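Missing here is one protein chain; the remaining ones are kept as they sit in the complex.
The block that comes next holds subunit A.
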Amino acid sequence: MTVQSPVHTAPAAAGGGSRPKKSKSWLATVPLLAFVVLVFGVPLVIILGGTFSREGTLSAANVTDSLQGAYLTALLGSVKLSALVAVVGALLGTFLAQAVVTSRFRLLREAVLTASGVLSNFGGIPLAFAWIATLGNSGVVTSALGLDSAGWSLYNFWGLALVYLYFSIPLMVVVVVPALDGLRPQWREAAQNNGANTWQYWRHVGIPVLTPTLLGGVVLLFGGAFAAYATAAAMVGGTVPLVTLQIANALSGNVLIGHENVALALSLDMIVVAGLVMAVYLPLQRRSARWLR
């Protein structure tokens, strides 16, 4: 009935012949470290190097520029769009997943899960084209329903949010369904047996158990929307300010000659935003999952 404490390392024998051996287990992490250095380290060095130099001299001008005017608008636009997509997508995705899990029709469940798997990977130009052909200015549905005369346009912030949700909701379904499946029916029945109604079960047990997964899902959706480029580029070009579109503009040098390094500064801004998201996410995650440790 006692709980085993972690194995205590025996104190090294004083003056004995055998020195405590160093563990060789760090060797196993070498491939991972090499991978991290190649994939994250090298690009980061390039970004940092470029960001802080203008016309060959050390300067913070690129960073300053990237946080002003159109660039700042684009950065904030991206954050706003991603946050909206993350929160709405997570909510709708969770409800859809719950509907699928509790459905008595196996076929429906299979169909929704398969579709979600496919759609969550649907992005880029094909996705943009699909939407343009359907709900664009001369899209099939737009003309059929006369939406254009009602003021409908796909090529703005809300249109883009709609298109992003189209792959974000399925992604959330894919993430949440296993967690919902993991909620044991006994928990619900035990809660009922202790006098809890459905809402009290979700409030005290269901939602807390799901929270780590839900938080992870929100961050995943945020990241996906924040980094998306091709869909937006094909759909709205420059009409909706987004940081990824600005980076492309600055890189191709068709805005201001000699300001290519602003693109790198914008990338650095994106990394910082991602870092801030993690700084909020990790403590929340830790708190919500404390019962797992």
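To be clear about the criterion, a contact is a pair of C-beta atoms (placed from the backbone, for glycine too) under 8 Å apart; a residue touches a chain by one contact, two chains touch by 3 or more; residues count from 1.
The definition used in the following text is that contacts and distances are computed from a predicted model.
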Quiz item: What is the missing chain called in its UniProt entry, if the choices are "ABC-type quaternary amine transporter", "Carbon-monoxide dehydrogenase large subunit", "Anti-sigma regulatory factor" or "Cysteine desulfurase IscS"?
Solution: "ABC-type quaternary amine transporter"
Quiz prompt | Touch with the omitted chain, as defined above, among A:I47, A:V63, A:L127 or A:V209 | solution = A:V209
Quiz item: In the complete complex, which positions of subunit A touch the hidden chain?
Solution: 1, 3, 184, 186-187, 189-197, 200, 204-205, 208-209, 291-292
